[in-house]
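The complex appears here minus one protein chain, its other protein chains still in place.
By written order: A and B. Residues from 1 in each chain.
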Amino acid sequence: MSTTTFGWLVLAFPLLGTIVIGACFEKLPGRSAGWIGTAAIGLAFVAALATLISLQGHASDHRQLSSSLWNYASTAGIDAQMSILVDPLSVFMILVVTGISTTIHLYSVAYMDKDRGFARYFAYLNFFVFSMLLLVLAGNFLLLIVGWAFVGAASYLLISFWYRRTTATTAGIKAFVINVVGDVGLVLGTYFLFKHTGTLDFLEAFKAAPNVFSSGEADVTAGCLLLLVGAFAKSAQIPLHTWLPDAMEGPTPVSALIHAATMVTAGVYLIARMHPFFELAPAAQDTGAVIGCATLVIAATIALAQTDIKRVIAYSTMSQIGYMIMGVSIGAYAAGMFHLMTHAFFKALLFMGAGSIIGAMGGEQSLDKMKGFKRAMPFTFACFVIGGLALSGIPPFSGFFSKDEILLVTGERGGWHWALYVLGYAGAFMTAIYTFRMIFRAFYGDPVQEARELEGGHLHHAAEPTNPATGEVEDTDVGFPGPTHAIAERALPMRVAMSILAIGAIGAGLVQIPEVDDVITKFLEPSFAGSALYTVHTRNGLLWFGLILGTVLGLSGIAIAYRIWVKQPSIAVTARARLEPLYTLFVNKWYFDELIDTLVVKPAAAAGRFASTTFERVFVDGAIVGGATSLVRAGSASVRAIQTGLLRYYAALVVLGVAALGLYFLLQT
Amino acid sequence: MSSLLFFMAATGVIAGAIGVVTLSNPFYSVLALVGHLLSLAVLFLLLRAEFVAAAQVVVYAGAVMVLYVFVVAYVGDEEQALDGGLTRRPRARSADGRKLSGALFAGALLVELLIALLGSGLKAVEGAGAPYAPGPRTFGTPAYIGNLLLTRFLLVFEAASLMLLIAAVGGVVLARRRGGLDEEEDDRDRLTPLDILRPRGTGTMVEGVEGLALAHARGAGDLQEDNHSRAGGHAAGHTQRAHDTQASGGGW
Partner (left out) sequence: MSIAWYLAVSAIVFCTGAFGVMTRRNPLVVLLCLELMLNGANLSLIAFSRMWGNGDGQILAIIVMTVAACEVCIGLGMIVAIHRRRLPIDVDELRELQG
């Protein structure tokens, strides 16, 4: 079987899974929907592996293979095929996506066990994986946009999965609306590029790019900036990031999959894929780098002040994606993709651990209420620590190598990129602090009541199920979370999934140890063959400096966190009191929500109100509709006046008519 | 001689016409019309239409006008005001306007007709006509007319007689009294089989005006009353009645 056939299989399995689960969900016995879903993604992963092996069988300059099934949309000027592009970049992405998705599906089988929407969940999750794979494997702009939109839709469906919770549905709508803004940017950017290249196909467009655009030209810069808008919306960068923390309303595995490992990385993938255009638009590249760096820092500061455990991890995701965006914007494609892979491992692991501890708390998500779970949940604690170490960039964990490689390339660019370098390391420092703040607060200290119950062997259940965000009492019927809570210590599928990810978090960095091996760089090279920025001369001095600096900052961050939250919690209190305005800024998420509300939401709502009350009432109803009807009414009223019923009136009209007729005939002669 | 006769007859014709229009008492108008018709018969005679002139006098002036006299005597100009008294109604304000516009239109028509008939374009109208040759079948004699009626215009003749029959039947239907001397009977609803079978809520005007319950209760009630009075069974009638009202209008 050829490489591209495997590529089509990768797409086919999740699609089949969705259709089967969606169509037969009532007839599927027990929990088989979950196993079908997991099997579908597992098969997709196997197919992805097959694709990889098959691809590597080709010569290295023949590794960009495109295959088309049928003519999708062919009209004047546009020729879009139903085609996929199998090349190292897309194979890399599908491996990450299917691999992480399989573990998450496995985890979900246990996590969502008693939920009434079990089958619906897996249908949506398979649909999501299919959409993400479509996005990544797309061979032309049209399919990319289709996959992009599907992913947004799947994200909405999954965020508002517990649809009878108003907080969840509001969050889903928010995510969808912001994603649509990104979609608009993506489509308009595509237009700008298409205007000159004349083709929607990737390979042809990339080939044509240097010929039709000169560097820094207006159209290509505009197109790339609009593509960046799309990337920022999907990857939750400033200022289109406000949806990501609210998206934590969805079930934890959803957060793990969509908002850590796959969907939010679509923006990174986009920039990497469009590198021929980005390299012709340095302004867009600089914009991406700056925004990425800004997001990195701001998200880290916000995470320092959050108390909801899932939101801490969410802001951490935002921050790490900032790293990746910064990386691919300045041309460190391999480093950015490498960080994407390692981040997927440890972030999904952290989310899974968070799900486990939330289960132990009976649905409560606030760090203020969690303490001392170390003895009660050793496995979860171990996973958290592994994930936290990887996130903080401690060697030899995976996060260390990937993050430092990005920062290395940033430093090597020189010039004003040194500012990004410094800020990147500052962000790494803060990352270590907030990560271990979270771990120490949840696992150290005197065990809370739920932890003590668990040590005694009893899983705590809340007396009344409540919404973790607002605290209002809820149901456990369809549309709300099920009555049981699963923890890793008791559910085998969860443990298996988390173990796989833990191994990945520990060992994934070993594929790209600088100066030792650079598997990723070599693997991805055929995709970036035409790039001027890909192969870069590495300065050893900066490399070692960066590595040591990263380690030091990570360890000192952990130490500070240990000092504050394990040894002497009063430091935190006094620090907060002294830095009160800064703390307020961080806790309120830098007031971005309020800013967007004032700038965008309120004017839009006011415009809508004006349209519906004034404009609609006065202009449309009054003038247009009312005018037309009153015109007709006046006309018919005047005609009706003739119908007097008076005989003589009619007779007079008859005589008048005869006279007129006679006059006419007289004049004729 | 014939010109003199013409002018005398013409004067009679026009005077009668003006009399019909202007005399206020309808009886006098009828008499003016009779005079008009007699003068018109003289004109017909002048035009060698003997039979038509005779028919005019006998049929028109003799029968139709007598009929008119009867009706005028019966009806007259009783103007019954809305409150029941026999008051003479005041002249409506718009009467003058009507008279003026009437005069205008009729005058316009007259002018046009005169131009048409007497204008220079009317070359075909010449004076002499057919010569007078007395005999049994000459122009205008009854034999002549009869011959035409039964040969060339047979269909017309038959159609005219059919029309007369229809008119006679129509006249009888219009003027008959129905069901006894009590004239209020005419206002009562006539129940047709359709009324009995009519289902509820079909959206008829009866339902729309009187309400769903009342329409059906009344229809059913009337029927029940008829049955009731004929059968004479009180108990059965009452229970039927109650059942019907219950079925048709539960609480209104």
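In the analysis below, a contact is a pair of C-beta atoms (placed from the backbone, for glycine too) under 8 Å apart; a residue touches a chain by one contact, two chains touch by 3 or more.
Computed from a prediction, not measured in an experiment: that's the story for all the values here.
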Residues of chain B in contact with the chain not shown: 2-3, 6, 10, 13-14, 17-18, 20-21, 26, 29-30, 33, 36-37, 40, 43-44, 46-49, 51-52, 55-56, 59-60, 63-64, 67-68, 71-72, 74-75, 77-82, 89, 92, 98-99, 101-103, 105-107, 109-110, 113-114, 117-118, 122, 125-127, 129-130, 139-140, 144-145, 148-149, 153, 156, 160, 163-164, 166-168, 170-171, 174-175, 177, 183, 186
Name every residue on chain A in touch with the hidden partner chain. 640, 643-648, 651-652, 655
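FYI, only the chains that are shown with their structure count from here on.
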Quick one: chain A and chain B, Cα centre-to-centre, how many Å? 89
Complex contacts: residues of chain B adjacent to chain A: 98, 101-102, 105-106, 108-109, 112-113, 115-116, 121
Residue ranges of chain A in contact with chain B within the complex: 648, 652, 655-656, 658-659, 662-663, 665-666, 669
